[in-house]
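In this view, the complex is presented without one of its protein chains, the others remaining in place.
As written, the chains take the letters A, B and C, and residue 1 is the first residue of each chain.
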Amino acid sequence: MTASSAPFTPGPKIKEPRIRSGRLRPGAEQWSWRFMRISGPLLVVLILTHLFINLLTGDGVNQIDFAFVAGKWASPLWQVWDILMLVLAMLHGGNGMRLLINDYAHHATLRKVLHSALGVAVIGIIVLGALVIFTFDPCPLDADPSLLPSFCEDVR
Amino acid sequence: MTATAESPAVGEVKAMTVTLRILRSKPEGTDEHKPGEQYWQEFQVEAHATDRVLDALHKIKWEQDGSLAFRRSCAHGVCGSDAMRINARNRLACKTLLKDLNPAKPIIVEPIKGLPVEKDLIVDMEPFFASYREIMPFLMTTGNAPARERLQSSEQRDRFDDTTKCILCAACTTSCPVFWTDGQYFGPQAIVGAHRFIFDSRDEGQWDRLEILNDKAGVWKCRTAFNCTEACPRGIEVTKAISEVKHALTTGEF
Amino acid sequence: MTHHEYDVVIVGAGGAGMRAALESSQRARTAVLTKLYPTRSHTGAAQGGMAAALANVEDDNAEWHVFDTIKGGDYLVDQDAAEILCNEAIDAVLDLEKMGLPFNRTPEGKVDQRRFGGHTRNHGEAAVRRACYSADRTGHMILQTLYQQCIKQEVEFFNEYYVLDLILDSDPQAAAEGEDVSVAGVVALELSTGEIHTFSAKSVVFATGGAGKVFKTTSNAHTLTGDGMGIALNAGLPLEDMEFFQFHPTGLAGLGILLSEAARGEGGILRNSEGERFMERYAPTIKDLAPRDMVARAMANEVREGRGAGPHKDYVLLDLTHLEPAHIDEKLPDITEFARTYLGVEPYTEPVPVYPTAHYAMGGIPTTVQGEVLRNNLDTVKGLYAAGECACVSVHGANRLGTNSLLDINVFGRRAGIAAAEHAVATAEAAAFPDDAAARVEGIVTRLLGTVGGSGTERVAEVRKVLQETMDRNVQVFRDASSLEEATRVIAELKERYQDVAIHDRGKRFNTDLLEAIELGFLLEIAEVVVAGALARQESRGGHYREDFPTRDDEKFMHHTMAYATGDGVRLDTKPVIVTRYQPMERKY
């Protein structure tokens, strides 16, 4: 067997820089990285407060029931708080899961399937959560009044 | 490190028996093992506390089993041939003294992880060097070169001094958990190699390299696991270099 | 077996090989064959610097550099070659800088320079700052920079290919004077497969580096086994001046790991057990910065006369404790780290135990200043070139000055690369490549592998150990007739035993056991030539010191040694030294 001997073209193969100056546009991976770092600290505030209120004040877990939730969401502050937390957490967690899939799913189709499933889940959950929070009725008419927050009596 | 009273090079250092547990494999197989199958084998050698792991490996190869395969050349930590996993950490066998390892217990020696194993402690380095070539590790300039040297202040040179020390041993890249998971990551060494030029005041190709590192397989894959920094036998602050490249990408500052 | 065809084949990817490749690959189809990945070459271990009279920090010029080189080499230097070396030095450094080499800088941003042994101002007046450097890893930076440029130029490397034979179109010893002998190619073993490859080429450049492993205590890598020299010798070519081997004064005691002369260039001082700065007695003007042969002998002498330090009084001390730690960290970070790692000594506060270590082969494959290999005193082999430590131009004569070797590999590596490519371009057809070219290598491999499983009785490592210990004991800094005769006897015996060595690895792939055995063959041949030359040279000059003939004898020995391997032993011849401007004088510092 003889290895190829293609004709030689002399002359240096000099590489010159192509991108002369200026900044690059941050690619998708860079945005993802930045987003993780921006959403992280926000989530610390949002989630820790959430946990504190739900689990440590008052009766802790035991206080959580329909009335408790309804009571909270009656205030627009908690509505915004929770929706923000939901969206950020899902995007942050979803993006984190995407990174994991990239790392571990080596097969192209498997990766596609997982990515789609993840996308559906994230969007689905965000939409669902938003609907729940914004269309939430703290005093449904057909419900057992004892389960409702106390202010519902005034509404009736 | 504290100094010892008597110089170990000449003082009477007691000989002792150490056990090495080596992860072996033979491309052609052996009577007991299939080709490429990895198996453990223990060896006992007489050694001194001041001996290097490389000396112990040589003793095995030279006195007990000539088929033990590993790479080595300089024997003092400057050529980068003998990176291997010793007691679960990537190190150079020639820079690791037995006395720093607790010779009372077997010393576990494995090939570095994440590159295809060829034979015993030898791995295929080609993917590693391919990543290095990918980031264009050479000075890029425009215009005509000056008659004399390009000027550079000591401060400008200090900016990238750390990453010029790299000996391409692959200890960093093959200790990185992200590199293990997918193998698409360029790995920390390639970023170190790029850093050496990106922060060289004489170089004008920094944006070309940054563009490559901005991509999927580039710096954003790094999860700051710090294994690379801990593994580097040249004491290069690898994670810092990576962080500086990220910083250059996000801020445009060098 | 695979056959390849190239215009130029370069053997070795150290500094010399890659510098040649950069030139050659621009002009002709070039392949670089190397037994190590290029960046593992031992050029990367070089520490101190690369000499060039840039005059960036103080008055200097190339003519002074020429003089120092010749005087340092104890007048055995070919002076025309030394002039080329020193005149082209400045461009060699500037070229490297333009390739991106990160030299240390002066306050004005120029390449900084430091003092080094034997480099002086105005013909020996005082030490001069001539060594361009990058901390204490100049060689590392050179190797990396050249490799990076090779990547840029897309040089074709064959990594982990062991070249084991050189193919010429006729027997160079049988050919008459003036007759043409041409190179045809090389034969190599691919480590990863065990396969034999043949390369036919119009030009071949040897750049395989040194042979320090003939000694036990050495600064050289395990892989520096003199393959290129051994191959040339086996092909019927001579080796020049092999008896001149440099022993570097400051190897870590007991280990041989080098502490660069830069340690003394930056102010380090050698002391004996009494704390005396003994070099003041041996070289009153430049003291610790005298040429290496003188310092190494002075150290060995101190030890011999009972002024050695340590429990066995068998080393001297390199004292850096008076230097600022910050200064040490900036200029000598790596070597101080070696002292800490391998000896557990803290150089900030304690002196470091040092003793001479086998370091550099002044001799090698004889070449012209274009890098063409000589097959006798006059004729070159067409298309065959050599450069770097494996070659002998001879710019180092009987003793190389520190920092002149990194210079040598760049200047003569470049020249050999250009000459090889130009020869290839001018040559229409490569010399016919014989069908049985690989026969010799196949024979060796088959014979060695044939011993697998028992027919051989000798261990490679054992034979090598005896060789190295013999060389350390008898052919080191001090030599005399009886020690050299002893060495001759032992080597002859070892060559016998070598015929009987056994290989334990039965595999084809990555059979490093087999390769160590082959390398041992080269070591034995080279040791034989070194000892033969040393025995015949009944004088003391540069790195070669005969206790029974302690002075230089210009009358009888002002010539190069040319050693040929014949069927029965080494045949020695001489070659005149080329003198242009400087007549031999006594060497005093």
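Everything that follows uses one rule, which is that a contact is a pair of C-beta atoms (placed from the backbone, for glycine too) under 8 Å apart; a residue touches a chain by one contact, two chains touch by 3 or more.
Basically, contacts and distances are computed from a predicted model.
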The complex's invisible chain, by UniProt name, from "Succinate dehydrogenase subunit C", "Branched-chain amino acid ABC transporter, permease protein", "Na+/H+ antiporter subunit G" or "Ribose import ATP-binding protein RbsA":
"Succinate dehydrogenase subunit C"
Using the touch definition given at the top, which of the shown chains does the missing chain touch?
A, B
Among A:53, A:74, A:105 or A:125, the residue in touch with the chain that has been omitted:
A:125
Contacts of chain A with the absent chain, listed as residue ranges
37, 40-41, 43-44, 47-48, 51, 55-56, 59-62, 64-67, 69-70, 86, 89-90, 93-94, 96-97, 100, 121, 125, 128-129, 131-132, 135-136, 140, 142-144, 147-148
Which residue numbers on chain B touch the omitted chain?
177, 223-227, 237, 239-240, 243, 246
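What we mean here is this: only the chains that are shown with their structure count from here on.
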Counting C-beta pairs in contact for A-B and for B-C, the higher total belongs to B-C
Whole-Å gap separating chain A and chain C, where each centre is the average of the chain's CA atoms
63
Could you tell me the distance, in whole angstrom, between the mean C-alpha positions of chain A and chain B?
38
Can you check how far apart chain B and chain C are, centre to centre, with Cα atoms defining each centre and the answer in Å?
27
Please output the residue numbers of chain C that touch at least 2 other chains, ranges allowed.
152
Listing for chain A: what residues touch at least two other chains?
15
In the complex, chain C touches chain B at residues 36-37, 39-42, 44-45, 94, 97-100, 102-105, 107-111, 134-135, 137, 140-141, 144, 148-149, 151-152, 192, 221-223, 252-255, 257, 310-312, 314-315, 334, 338, 340-346, 349-350, 353, 459-462, 503-513
Which positions of chain A touch chain B when the two form their complex?
15-24, 26-27, 29-30, 32-34, 102-104, 106
Touching residues (chain side chain A, partner chain C) in the complex
1-3, 5-6, 8, 10-15
